[in-house]
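Note that one protein chain of the assembly has been removed; the remaining protein chains are unaltered in position.
Chain naming follows the written order as A and B, and within any one chain the residues start at number 1.
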Amino acid sequence: MNVKNYLCCSLIPILLAGCTPSPKVLEDIQLVQTIGYDYVNGEEFEGTAGSSNIPPGEQSLPVNEVFTATGKTSKRIRQKIQAESARPIVVGRVGLVIFNQELAENGIEIQIDSLQRNPSIGRKLLLVVSKEKAKDIIDSNYSQSDSVSQYLIDVVEQNLEQTIPKVNLHRFLVHYYSKDADPFLPLIEKQGKHLKVSGLGIFKDNKLVDTISFGDAYIFKILYEKFRRGQFEVELSGGEDVSLENLSSKPKIMVDKRNGKYTAAFKVKVSGRAMEGVDLDLTDKKTIERIEKAVEREITERAEKMVKRFQELNTDPLRIGEKARQRSDFNRKEWKEQYSQMEIKIEADVNAVQSGIIE
Amino acid sequence: MGFFKSKLKRFNRDNKQKRNGNSEHELRIDELLHRCKESADFVSYRYSESSPFYIHYYQTIVDINILHQYVLPYIKENESKTLFDLQQAIPIDNTEIIDNVHEIRDKLLTGCVVIEVKGSLQEALVISAVSLEKRPVSMPEVEYSVVGPKEAFVESIDANINLVRKRLPIPDLIVEEVKIGSLTKTRVAVIYIEGITDKENVNTILQRLNEIQFDQIVDSSFINQIISDNHNSPFPHLIDTERPDRVASVLSEGKITIIVDGSPHALTGPTTLVEFFSAFEDYFLSWHIASIFRLVRLFAVFFSVLSTSLYVAVLTYHYEMIPENLLNPLIASRSGIPFPPILEAIILELTIELLREAGARLPTKIGQTIGIVGGIVIGTAAVQAGLTSNVLLIIVALAALASFTTPVYQMGNTIRLIRFPFLITAQLWGLLGVTFCFSYILSHLLKMTSLGRPYLAPVYPLRLDDLRDSLFRLPFFMQTKRPLQVRSPVRTRFQPKKHEKSKRDIED
Partner (left out) sequence: MFPLPKEDKKVSPYFVFYLIHAMQIGVGILGFERIIVQTAGYSAWIAILTSGASIIGLIWVSYRILNKGNNDIVAIHAEIMGKWIGGFFSFLFLLYFFAFALVVLRSYVEVLQVWVFPEVSEWIFVLIIIFLAYSYVTGGFRVVTGVSYLGILYGLPLLLVKFYPLQYADYGNLLPILNASPAELFKASKEMTLNFLGFETLFMFYPFIKDGPKSEKWAYFGVLFSIFIYLLTAFVTFVYFNQEQLKGTIWATLTLWKIVDLIIVERFEYIGISVWFFAILPNICIGLWCASRGMNRLFPVSQRSALRIFCLLLFFISVLLTNRQQIDLLQKAVSQIGLYTIYFYLPCLLVLQYIIMKVKKA
């Protein structure tokens, strides 16, 4: 090996030194886990980044750290937040984004765009609408030993399984982009030391137009997706409370077109075990039938009311339009014109089996 | 490189000159004896005043009992005057009369007694009376197995060949011997089974052995390095084994074995990468178990090579990949540590290497202490002092453990070595760096050959037949063919008995 070769060899690392990415070592970055957006005025909005600092040690508890800034774009807000932080802010591990209700009513286009454009942001991200200021939700203490962000994420995630339709960034985007459906997001509110999922926020394009209650959200879930291990409570005509446990439900939307007129029908198959019937003979076939009827009525009535409301607002979060699009004779213009007046039927078929370990 | 080459060349030239110089003027026997007498252990005397015979030998390598019992009495009894008469009289088979002085010298130096008659200058009777120090055949230490034979090679080539031949008592087992090393004159035996082994492979080995220009061949690993296909490769090209059973088994597959005198390790080849991860014990276990063990070992290799570099890559660049529930423990263990992950990893890896090296250099009993000191004291102290994260400590320890599962020692070293380039590239370009490094090693492996045969076989080139005994091991009745890798002229090992699907009913 001559001098030239040595020179080359020693030059390579020096050259490489300028060409490697800047390290983002795990403990040297400020991992933002929740983002909140609040309304300021027509142009600006307020961004809040919730993250936690974890002191060294195995049993150490995370310490909350919240940054807030106002700006016209997410980038601007991020810059301002960066100025406050001791470590570089990164958003790659954001798990929850909270939109304040007021902001959502004014449109969340900018925020959604910046979220989906950033390659470091995942698609399992949860989006929610909050009744309070997002900042207040992120910047407060809950009765949990986990970090606040983790707690918020856990609460929403748990509810997505059980009580409200599953929606994450990807699902939201699917609805958001669809020409024949509108998005919806879970609604949260703070209640004392707890966070509570209190229903759904219904969007029309990128603006929040309506909110539905927690109970209705459950009906929405039944109409929207197939799920298992649900639970449904109903009051019988005699005033007794019965609950269907281990409930599994499977919805089916059918769109029909006759003479240029669209009609739609939901067929929902629900089955579950009847439980908690105080003073009720659950082994009796008749009782079971009564329960089934009651549940059917409850679902149909509430669902019809809800769907009517959606039609009035001309929003389609249940993606009936998507179903209509799948017909080969679909005409989008006709559909849009007819949607708010069209007939939408709801049929529920409930199948209850007696259960419990006591007869 | 260039430097080495020129040095080697010069060395070769010197060597040649010396040899030429020797042969230029005929060596005479008295000159030879004169030179030998410079050594204190050389004995040279006339048997008696009346006897015409002069006896010469190195007393350190001659079995004096043979001389006393079978040579000296006959010289006395037999009043013959010629070497021929004496040869007839002596009841030892290995005697000859040699007139080539060089040959005489070689015999003398390998433990023969030389008897000459004053006057006949160029002729001498050579009687073999070698006494070689060797230890008895002992347990295998490097390739230990729980079940199966417990014999291992020793440092004597004859004993080693004996161990092999007793397992393959067939006339087709051919042993070809060459002497290598201008100083050590090491006996190197090339063993193969005629008819099963591809002649081309044998010729390749013999040619490479004959081309060796080196002064000392102390161990088989010298040969392994010198005759390898690519001298710049960290991967071993031939398997070295201390198990005669393994040698017998690979010989019958059509491979070739090289046994070197003075080395308790035999070399076998041509070989493939996956063969390095098969322990011979695999054949003693039932095939399911053996297959799973092999896969575990393969996994261990990947784990050992990649785990620390992946740790560095992910912690340095790809924090997004860490799932939520791992995030907090990782941050908690990392925060407060003054080094970046790469430095932390290198320090720990070096520590493990230090421990291993110290353990290997020290006597077994102290070595164990070193392991305990290193593992418990240093590890715990480092974590408590906040110098390393305990997560990485676990990873590094596991990786080290995994690297020791490789049955062939040389390969284990290679695996530990190639971790470091992975670490460095992981630091430079994260996961991509790991990919780049892996791809470079792959290109090296793809280009590599063992005795001219592809090293990555049977994976590439894909040989489904050979796959039966590579990454996993199928039952013996399915191993009816010799591997394609060795290009055996007789591919079938045995005719399998037709396994008739039993058509009998359950209770028949």
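Everything that follows uses one rule, which is that a residue touches a chain if its C-beta (ideal position, glycine included) is under 8 Å from a C-beta of that chain, and two chains touch if they have at least 3 such contacts.
Small disclaimer: the values here were computed from a predicted structure and weren't measured.
Asks: Looking at the whole complex, which visible chains does the left-out chain touch?
Replies: Within the full complex, the chain left out of view touches A, B.
Asks: Touch as defined at the start, partner being the missing chain; which of A:21, A:55 or A:88 qualifies?
Replies: A:21
Asks: Of B:136, B:323 or B:338, which one is in contact with the hidden chain?
Replies: B:323
Asks: Among B:184, B:390, B:435 or B:480, single out the residue that touches the unshown chain.
Replies: B:435
Asks: Please identify, in ascending order, the residues of subunit A that touch the omitted chain?
Replies: The list for subunit A reads 16, 19-22, 92, 119, 122-124, 170-171, 173-179, 322-323, 326-328, 330.
Asks: Taking the full complex into account, what residues of subunit B touch the chain not shown?
Replies: Within subunit B, the residues touching the omitted chain are 317-318, 320-324, 326, 429-432, 434-436, 439-440, 442-444, 446-447, 454, 456, 459-462.
Everything below uses one rule, namely that only the chains that are shown with their structure count from here on.
Asks: How many angstrom lie between the centres of subunit A and subunit B, each centre taken as the mean Cα position?
Replies: Inter-chain centre distance comes to 64 Å.
Asks: Which residues of subunit B touch subunit A in the complex?
Replies: 1-3, 315-317, 319-320, 322, 324, 327-337, 340-341, 386, 390, 427-430
Asks: Considering only the defined contacts, which subunit A positions touch subunit B in the complex?
Replies: By the definition above, subunit A touches subunit B via 1-2, 16, 20-21, 23-27, 29, 31, 54-58, 60, 62, 90, 92-93, 95, 120, 122, 147, 150, 153.
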